[in-house]
Structures are given as C-alpha cells and as structure tokens.
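Shown here: the complex without one of its protein chains, the others still in place.
Take a look at chain A:
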Amino acid sequence: MPTVSVKRELLFRALGRSYTDEEFDELCFEFGLELDEITSEKDIISKEKGEEKAKGASDVVLYKIDVPANRYDLLCLEGLVRGLQVFKERINLPKFEKIIPAEGEGQRLIVTEQTAQIRPHAVAAVLRNITFTKDRYDSFIDLQEKLHQNICRKRALVAIGTHDLDTITGPFTFTAKAPSEIKFKPLNQSKEYTASQIMDLYRTDSHLRHYLHLIENKPRYPVIYDSNGVVLSMPPIINGDHTKISLKTRNVFIECTGTDITKAKIVLDIMVTMFSEYCEKPFTVEAVEVVHPNGKTHIYPVSTALGDLCVLRERASLTQTLETPSSLAKLLTRMCLKSHVTGNGNHLEIEIPPTRADIIHACDIVEDAAIAYGYNNIQMVIPKTYTIANQLPLNKLTELLRLDLAAAGFTEALTFALCSQEDIADKLGTDISATNAVIIANPKTAEFQVARTTLLPGLLKTIAANRKMPLPLKLFEISDIVVKDPNADVGAKNYRHLCAIYYNKSPGFEIIHGLLDRVMQVLDVPPNEENGYTIKAAEGTAFFPGRCAEVFVKGQSVGKLGVVHPDVITKFELTMPCSVLEINIEPFV
C-alpha cells in the first residue's frame, strides 16, 4: 500500500477547512483510506539519523496517508483533495476536456521501429498555460516518483518524462540508438556525456542506479529527440537538462514510454488529470498524435473520452441494502463515478473518469458504493449456508497424536520449515544431493536455503538453544517436510513427519523405543511382522553405528530410530548423548 505524505496546512487550505487529527482520521476511514502517521520532516530525519542531523529540518506537520495500491488518483495532494471534496459533496467532479488542436498545429510523437526490441510503447500529452508554485512543482515531481515506484514497477513498465515545451520544437521522435551514438547533457549535469558514459556516471547514484539494468545490456538505448536533434530524454534513465521544468514553465510536454501500453496510458491519464487543475483553462489537456512505425496514428490521452456505460448485474450487487438504483447512483457520484438511472429504472449509467483506471469490472463500482455507504452502516447478516464440517484426516490424526505424545511426557517444539543446506546435509553426515531437497533461489540469509527434509535438525537446534534447561529434554514435533517429486504438479510434495528426541546423560534408546511402541499402541498397530510393525537393524549417517533401526509397518519402511551419531551431536553444538525417532505418519491416516 503506497503512503502519501502531504503537508497538513496545504491539505486543509485545499479542503477549505481544518480538522482535528481525530476528525481527519475518521474522514480517511470513511473514504477507505488510513491516516497512518502524523509526523514532520524533522521527526522523520531524527528517527532515521538521530536528532543531531534533524536540526534545522522543517517541523511542518505531515500527514502520511495509506492509499489502496490501485488508486493512482489519490497519490498526490491534488487528487486526494479532489476525491475527498467530491465525497463530502462540496464540489462536483471536474469535467475533464481533451482539446484536439487543428490539423497540423498539434504536437506529434513519431515512434520508430527501432524501439520495438527495447521499449515499444509511447504516449504523450501537453498541459498548456500551467502555473507552478513551489508546492505544486514539488507535488508534480513527487507524483511522478510515486507512479514510477508503483504502477510503473520501478520504471520497468513505464517511465515518465516531463519537459518545458517552449524549449523544444516538434515533431518529436522516439527511437533507439547504440549507446555511443547518443550524446546529451543529462538533467542537472554541467556537460554532455555519451549514453555509455551516462551509465557509468549513474552507477553509484543512490537513486538512478536501480534503473540502469533495464537497458544496460541492450544494443540500443531508447531516446527521444525534438525536430532539431535536442534530446528530451533517454527513458527510463534520465531526461535531458535542456528541457528542464522550472517554476516559470508554462507549457509542459509529458511523454510516457514503456513496455506495457495499458499502464502507459493510465500513467499519462493520471499525470494530466491531476495537474491540468493548474492550467489557465482548468482540467483541459491538449492531445498529442502518436505515429506508429506502421503508419497508424493514435491520439492521446484516450480515456478522457467520457460516457462509458456500465450496467450493474445481479451478481455485482454485493450488499442487500444498496439495491435501489437511485440511492446507488447518489453514492457512486460521491466516489467520482457520476451516475444516473436510465431506462426502466433498473439500469445505471456510470461515467468512469480517466482518473479511475482501477475500475475494470462492475464489482469495483460496487466496492466504491459500499465505501460511500459506509462499511459501518452495512447490516451484518449470518449466511444461511448450511454445511456439515469435516476435518482433514491427516490433520485430525496429527491433533490426536500430539495429545498422546504430550501425555507420554514429551514437549512439543515448533521449528521452521526452512533451514540451511548444512542443517539437513553436512551436519547430518550426508550430501545435499542425497536429500532430494527443494532449494530456494533467493534466500536473504543462509537460514533459508532449503526446505527441511527431516524434522531432526529443528529439534537439535531447539535443544542447543535450551542447554540451560534441566535434563532430560524430551521433545517432539509433528509437522511437514518437503521433498522433490517429479510426479507432483508443482514438482515437490509435503510429508507429515513425527520426530521425537531424548537428550540426557545417557542415550536412552530404550526410552525412544518405548515411545515408538506407545505411538504404535495408540495407532492400534500390533508389534508383529505381517500386519503390524517391526524394527530391524539399519544404518544411517546421522546415527551411531550399530545403534540404528528402521521401522517397518506392514513391510513398508516408515522411518528410523536410534542413537544420534556423536559427530552430529557436536555439529549441532550439543554435548550429551541422545536418541531420536522420526517416522512418516501418512500411512496411518
């Protein structure tokens, strides 16, 4: 969930009234948001870097507001205020207008076929006669960053470039060139660099270095030129310094390039709908014609065309209390979804504004209706759904066995299913290739390299962490292990194991053996070879030679018991002898 920071004073000024913190918290909740934190720049720096560094930082109060991940229209002060004002019915949702310039007068963006291999999509629009202030400018920059981090997936899907249109001359060309052929002065730099040099320049940049990998190893880098060869930007890395926006900028050229055309359109829509508010003619946007390599042209932005019709179906009406179309229409209008009843009175015509790309199904509209209605006002009903409950047989057996093991004097451990490769292999005297273990590709630490193939390491580690406890230690765990299995749909399978350990001054094999007998007794498995269980001398790398036996049930091996090998004991940083039992309980279900 993205968090939006807004200055409280600016927010209240824009809302035309002030709130107490509690009132504002309540308002956020009603609107489906969450006031996460009330803080200040000073507070933030002081928390992260210490009070010393925070000296001189601003102590203007900031509201940090959690916004649902797909509500891109609420990621800046402008959108947030607009949403809340419409919700409280203080203003009507502005009507966005797309101005299409006369033939030959509008801006054009020509996309060349070289972009196909690296960043095939581009959309653009122009904001005319805009007035920036410091706060508006900051918000404009901040929204781009928020969009880059969220919907743009760290610029991988879409990158936004904004330019002072008065510094450049169209038509513009979006193409891709070899890094050595691209040369320009990047934003806020003092001299020109080639694209290759730019990559080197930003390799250590704390912010930009994260985007280099998106194009770095490609033969051609994307680049946008104006008709005089001025570089607007090298997406998704950096803009040119030439087209830099300042507080004096009046006309803004916005381009979004990317690998996902749907998201590029959404991002462009959000940028223009949020900031067209500051145009001389508010909420107007000048269209740009994009010419594709195949000669086809598109006019962007597209979604500003209004009047999408949506009929609510029966399945979408999720709340019984929202059933009258006229009450629904009223609620939806408060959520920026201007609605009115049509036809025979059972249909709604809903305008989905370009700000609400998150609405892709009628159920999204119903969700908004429910928010506007207020979750607290929804009448709680217990479903009449009649069902008979069943337990999963394996879990039912596990529950029963746990009780009997505790009754036998053993204490339940709860250890991690993930562990190091060493835990299941080296430390148990076996090789990882012999374990058939599932291996994790991206562990953050050695503790999460593999899924366990045995419960034993977890119990040994539990004892190692509890060496100060009085002896004997008697522990058990009934839980899942994981092994590769090419026949399973995901290529791996869980097995429910039972493991018990006895740790004392003497190994106590007879105690673990007695526990096995008890487990078999409660499972109603008699001690005999044909239709019961037997144990037979066996070997295992984790066991002391001659002190290991395999457990057979109806001739099928289910596990082993024995005295733990002294090397294993030492490797798990233990000092006392111990014996263990580990069996698969699935055959007993």
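We take it that a residue touches a chain if its C-beta (ideal position, glycine included) is under 8 Å from a C-beta of that chain, and two chains touch if they have at least 3 such contacts; residues count from 1.
Basically, contacts and distances are computed from a predicted model.
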item	value
Record-based protein name (UniProt) of the chain missing from this complex, from "phenylalanine--tRNA ligase", "AP-4 complex subunit epsilon", "Two-component response regulator ARR22-like protein" or "Eukaryotic translation initiation factor 3 subunit H"	"phenylalanine--tRNA ligase"
Which residue of A:S58, A:S327 or A:N395 touches the chain not shown here	A:N395
Candidate in contact with the missing chain, chosen from A:K88, A:R153 or A:K571	A:R153
Contacting the left-out chain in the complete assembly, out of A:V61, A:A492 or A:M576	A:A492
Where the unshown chain meets chain A, residue by residue	29, 34, 69, 150, 153, 156-157, 260-263, 313-321, 360-363, 370, 375-376, 378-392, 394-395, 399, 402-403, 405-418, 438-444, 447-448, 451, 458, 461-462, 464-466, 469, 473-476, 480, 482, 484, 486, 488-494, 496
